[in-house]
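Only one protein chain is missing; all other protein chains are in place.
Chains here go by letter, A, B and C, matching the order in which they are written, and residues are numbered from 1 within each.
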Amino acid sequence: MTITLKAFAAAAEACGFRDREFDVPEGDTVGDLVDLLAASYPGLLPMRTDLLIAVNEEYSETGRRLADGDVVAVFPPVSGG
Amino acid sequence: MTITLKAFAAAAEACGFRDREFDVPEGDTVGDLVDLLAASYPGLLPMRTDLLIAVNEEYSETGRRLADGDVVAVFPPVSGG
Amino acid sequence: MVKVTLQKEAINTQAALAGAGTDADGAILAFIGRARNFSQGREVLRLEYEVYEPMAKKELEKIVGEAVARWKVTHCIVIHRYGTVGIGEPSILIAVSSPHRDAAFQAVRYIIDTVKKTVPIWKKEFFADGEVWVSERS
Partner (left out) sequence: MVKVTLQKEAINTQAALAGAGTDADGAILAFIGRARNFSQGREVLRLEYEVYEPMAKKELEKIVGEAVARWKVTHCIVIHRYGTVGIGEPSILIAVSSPHRDAAFQAVRYIIDTVKKTVPIWKKEFFADGEVWVSERS
C-alpha cells in the first residue's frame, strides 16, 4: 500500500525530502515505518528517540496500523511560540 | 498640636468632609485619633474595624504617635484596578 | 522604561504598548482592567474612581519597583484612571516586557493583585436607582 510521507524542520533536512510517496507492506505500523526511515536516512538517527509522528494530522502512537492513503508526518519536538 | 485630616470615599461621606484641620492633644496616637473621629462621626462606626490609616502618605499602625503638622488620611479598604 | 501614571483621560492602549519591549525581550504581557456592565446582577451605568493622588502614586511606584527588582522585567508601565470611567473603557493598563515569559506573567499578576490591595483608589458603581462603593473584601 502507499502512504504520503511528510518531513519537517530538522527531520526534513536529515531526510532530504519534505513530501514523498512511500510503499509500505500491508499491516505495518507507524513504528515499523519509523524504523525503515531511520535505516534509510541515517541523518535521522541522532533525533530518532525524539521524533514525533502524526497520521492524518493527528499525533499518533507507534503501535498504530497504517492504512493505504495515510498521510504520515515525522518531525522533531516543536518550538513555536 | 494641629494635624491635617483627610477622608476618602465612604469615609469622606460618613464624616462629611474631605480635608480639615484637627487639634489633637500632645502625645496622642493614630489610634486615639480614630477613636475620637468615630465618636464625633457616628457614620464611621459601621466601617470602624476596616478603616485604613495613612500618615504623611504612608500606611500607619494605630500605635504611631502623631506629630504637629502630620497629614492623616482615613479611608475604607481600597478597590482600584 | 518604568513609568506610573494616574490620569483622568482615557487610556491609550496602543501608545502604551508601542514603547514596550527591547530587542532582548521575548515577551510582552499587557493587562487591561475594564469597567463591566453588570455587578451583582444589576446593570452598571458607569464607574467613578476616587484617588488619594500623591499616596496612590507612591504606592504604585513601590509595587512597580518591587516587580522590576524581583522579576528583572525590562519595561513596566502602569496607567490607572480616575474620575468617571464608562462601561467597556479601560480603568487600568499594565504592560510589562521581559526576556522570558515567566517573568512577565509573574510581574503583571503581582502588580494587579497588589494594586487592588494597597493603592488608595476607590471605585463607585452607578446604577439606574443608586450608587454603591465597591468593597473588594468580598
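Heads up, the rule we're going with is that contacts are C-beta pairs under 8 Å (C-beta built on N, C-alpha and C of every residue); 3 or more make two chains touch, one makes a residue touch a chain.
Model, not experiment: these values are computed from the prediction.
Undergrad: Which of the chains on display does the removed chain touch in the whole complex?
TA: The undisplayed chain, in the complete complex, is in contact with A, C.
Undergrad: Going by the contact rule already stated, which one of C:6, C:29 or C:103 would touch the omitted chain in the full complex?
TA: Checking each option in C:6, C:29 or C:103, the one touching the absent chain turns out to be C:29.
Undergrad: Quickly run down the residues of chain C that touch the omitted chain.
TA: Those residues of chain C that touch the unshown chain are 13-14, 17, 21-38, 87-88, 90, 99, 101, 104-105, 108-109, 112.
Undergrad: For the chain that got dropped from the picture, name the residues of chain A it touches.
TA: Chain A touches the chain not shown through residues 6, 8-10, 50, 52, 54, 57-59, 73, 75-81.
Rule of thumb we're sticking to: only the chains that are shown with their structure count from here on.
Undergrad: So which chain is farthest from chain C, going by the mean of the CA atoms in each chain?
TA: Relative to chain C, the chain whose C-alpha centre sits farthest away is A.
Undergrad: Centroid of chain A to centroid of chain C, CA atoms only: how many Å?
TA: Taking the mean C-alpha position of each chain, the two centres sit 49 Å apart.
Undergrad: Chain A to chain B: how many Å between their CA centres?
TA: Once rounded, the distance between the two centres reads 73 Å.
Undergrad: Which positions in chain C are in touch with at least two other chains?
TA: none
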